[in-house]
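Encoded as structure tokens, here's the structure I'll be asking about.
A protein chain is absent from this complex, but the other protein chains hold their places.
First chain written, first letter: the chains are A and B, and each begins at residue 1.
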Amino acid sequence: MRPLLLRLVFALALPVVLVAVWWVSSADSEDVYWPPLRTILETFPGVWTGERWRGDVLPSVLRLAAGYVLAAVAGVALGTLIGSYRRVRAVCEPVLEFLRAVPPPVLVPVIMLFAGIGDTMKIVVIASGCVWPVLLNTVEGVRAVDAVMTETARSYGITGAARLKDVVLPSASPQIFAGLRQALSIGIILMVISEMFAASNGLGFTIVQFQRSFAIPDMWTGILLLGLLGFVLSVLFQLVERRALGWYHGLRAAARRSR
Amino acid sequence: MRGGNAALGAAGFAAFLLLAEAVPRLGLVGEEYFPPASRIADALGTELADGAFWTALGDTLTGWAAGLAIAVVAGIVIGVLLSVVPYLREATASTIEFLRPIPSVALIPLAVLLYGTELGSVLLLVVYASFWQVLIQVLYGVQDVDPVAEETARSYGLGTWARVRHVLWPTALPYVMTGVRLAAAVALILAITAELVIGAPGLGARIAVAQTSQAVPEMYALIVVAGVLGLLINVGARSVERRALAWHQSVRGEVAV
């Protein structure tokens, strides 16, 4: 184990250098498209606090959360159902493979037809794009429950809801989380483009407005904010995953050691 | 057993098509929102006879393939470089962890300003999104290199290039293939996104036009095409990956004995 200080230097050195390079090289930039970093950072607080925080950022994040949670619940529930029965799986698989292969952004115009351009449309777009990786990974995870574990559960009379809760879902959880991770990046994409396509508020909408009105520093703050949002959500996801799958990482590490 | 599953799958697909025909016919959903499958098939036929459709398909595939190729080459080169040069992997870890989750759609306004509706816009988004998929897998793959093999190579005095070529690359190859498969799917999503939102020529732009002109069956027909394209890419990438993995495991098996 390296000393903490050295690790800190390794973690921070490159980001600091990169920001410094950006700062210096753009310091007296006259190019409209590449404003000085200084200007961007000075613009940031004014743009994204107060009204826009409540009116654009929060609605976007809430819609993402609603659509994502909807997709996660539906994907795990349906995936467990389909994965538990061999015949159901055989019937559904080709259709599901096709639906998964449809690039999620094309859902935006379709769902606009049904649901207009309101919050419902965006939540449905996000949910129907995120559901496939969760669903298919759950099917795969539920299908692959170890035969010995299944027999153990059966011989000790662990059946029905208890079997689902204590055996099937935990056993499938590594795959389910892999699906949830894919779904998260798809969800962010759909959140942004559903707002770019048709909206009157939200992060995507506002950033495109800035670009169209050539408010370039403001646009750059939007890009930074979206990047930050992606980063924060990914960190949150990792925290949850590490907690939920602590056993799995431990098991893998134990298996590697004995290899 | 296999034949039975295929038959069930075909039955499932037939049922899906039947449902897509019956639901609008029975008036459960308005035909102006969801036309029956037969009308979508008609529109698909018309599309397939239209030269402009094939141009659009070509544009989409060009953006996809060019972007994917750049991302794969860059991902492999940078991944290997980071792993070979001492301390570079450690020094870049935090930066990669920060840049990777940045959604590529955040770059849309920048792409519009820089390239408008040209191919460059598509490439910017596609490359940014798929590059990380490849890079991360390359880094995983290099981590998996057997320390004993690496030590052996060193003790026989193999140089850096020879070690990369004979030890690192064969171990990492299956991971690289996984990365390429993931990147191929992501690249299609971003290519279509760029066309749909920015208006770069391609299937996505054609879908947007069909939507604004209320040509609903055409829009669904194009979405089916996008789905088939995605399916072909998935299936193709998966079979390439499986071949690479099979080769890998047979080699591993020999080592283990």
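By our rule, contacts are C-beta pairs under 8 Å (C-beta built on N, C-alpha and C of every residue); 3 or more make two chains touch, one makes a residue touch a chain.
Simple rule for what comes next: contacts and distances are computed from a predicted model.
For the chain of the complex excluded from view, the name given in UniProt is "ABC transporter ATP-binding protein" [choices: "Aldehyde oxidase", "ABC transporter ATP-binding protein", "Stage V sporulation protein AC" or "NADH-quinone oxidoreductase subunit D"].
Remark: the absent chain touches shown chains A in the intact complex. The chain omitted from view is touched by exactly one of A:Tyr85, A:Phe114, A:Phe214 or A:Trp247, namely A:Trp247.
Annotation: of A:Thr43, A:Ser128, A:Ser173 or A:Ser234, A:Ser173 touches the absent chain (contact as defined above). Here the missing chain is touched by one residue of A:Ala13, A:Leu81, A:Val95 or A:Ile158, and it is A:Ile158.
The omitted chain makes contact with subunit A at the following residues, 146-149, 151-152, 154-158, 162, 166-167, 170-171, 173, 247-248, 250-251, 254-255.
The criterion applied here is as follows: only the chains that are shown with their structure count from here on.
Work out the mean CA point of subunit A and of subunit B, and you get 17 Å between them.
Residue ranges of subunit A in contact with subunit B, taken from their complex: 10-15, 18, 33, 87, 90-95, 97-106, 108-110, 112-114, 185-186, 188-189, 192-193, 196-197, 204, 207-208, 210-211, 216, 219, 222-223, 226-227, 229-231, 233-234. Those residues of subunit B that touch subunit A in the shared complex are 4-5, 8-13, 15-16, 32-34, 87, 90-95, 98, 100-110, 112-114, 188-189, 192-193, 196-197, 204, 207-208, 210-211, 216, 219-220, 222-223, 226-231, 233-234.
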